[in-house]
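Here the structure comes first, spelled out in structure tokens, and everything after it is commentary.
Here the complex is missing one protein chain, while the rest keep their positions.
On to chain A.
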Amino acid sequence: MVRAGRRLLSSLPALFGVLVFTFLLMRVLPGDPAVFFASGPNAGKEEIEQIRKQMGLNKSVPEQLVFYLSDIGHGNLGRSMMTGQPVLKDLRERLPASLELTFTALLIALIAAVPLGVLAALRPGSLVDHGVRMFCALGVCVPTFVSGLLLIYVFYYLLGLAPDPTGRIDVFTSLPPQRTGFLSIDFLLAGDIDGWWAACKQLILPAVSMALFVIAPLARITRASMLVSLGSDFVRTARSVGLSWRKVVITYALRNAILPVITIAGIVFSTMLGANVLVEKVFSWPGVASYALDALLSSDYAPVQGFVLLMASVFVLVNLVVDICYGIADPRVSIE
């Protein structure tokens, strides 16, 4: 616990750096947001000035930075011109959508990747190994939006099995009272099984298309690390004393091989959260990544800064969780 706290503290300077850096980067990028947003058919100089004032752009950059930092200190991330809402509110509404999608995708990926990696490692060079390798290569080669569009085409357009790919829930279904923001959990808490089902159906296709993309790194790292572990002395010993196959592979080999998989899973998770913008666009998923992209295209400073800060914080948290998971998988790690 002390260790976790210290880790958290030591990441604060990094967060601060990210904050200032993003702020400056946005100001350096060409493109004046005020001109972009003053795009009514009659918007002239006056309107542009007024928006500039509203966004605080009429002050000097250092002044803006001070105001920005003090706002952050008060928990105010600014207001988005694009949606007209406070950025904090936007992020709070959209983050659960992204998290739900990413968690599900990661879960699907792990469930598929770990057994695949183990299988490949048990028989290196065999047909199974090559099969897994080919599958992984294909998964990485096909960009997520292509697999997403393909899945939509087959399961929605041709077969009509999937619901229409328009966000987290069918427009005609009423929403459960918001508790966690994760629809699949909220529906369960509300005891609405039909709603839960509807939410899950919406979730499957985007999650699968994201998972396909990340199965490869996870399966490859599982395989590599299993190979090392299977070739080590303790496995040889375990085999020689006649322990069951199950005990040798699962308890001894896999448990020792899982550390790098956890690390990669942590990294994959943070990357997915920010980089699933294409999936979010294709499935109209109201997540944070597509929100940030739209904001970036229209030079809407506040949401982009808020998003980067959010991602940096998530990254710090994920690292922390990964650390804790290490401790569970291998108690030796937590001893300093």
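Assume a contact is a pair of C-beta atoms (placed from the backbone, for glycine too) under 8 Å apart; a residue touches a chain by one contact, two chains touch by 3 or more; residues count from 1.
One rule holds for everything that comes next: contacts and distances are computed from a predicted model.
A chain of this complex does not appear here, and its UniProt-recorded name among "ATPase", "Cation acetate symporter", "ABC transporter substrate-binding protein" or "Biotin carboxyl carrier protein of acetyl-CoA carboxylase" is "ABC transporter substrate-binding protein". Residue A:T166 is the one among A:T166, A:T237 or A:T251 that touches the chain missing from this view.
In the complete assembly, the contact with the undisplayed chain comes from A:L149, out of A:A4, A:L57, A:L88 or A:L149.
Across A:L19, A:A38 or A:L101, the single residue that touches the chain missing here is A:A38. Considering A:Q85, A:S126 or A:Q178, the position touching the chain not shown turns out to be A:Q85 (whole complex). Listed for chain A, the residues touching the missing chain in the whole complex are 30-33, 35-48, 50-51, 54, 81-85, 90, 93, 112, 134-135, 138-139, 142, 147, 149-157, 159-167, 170-173, 194, 197-198, 200-201, 204, 208, 212, 281-284, 286, 290-291, 294, 296-299.
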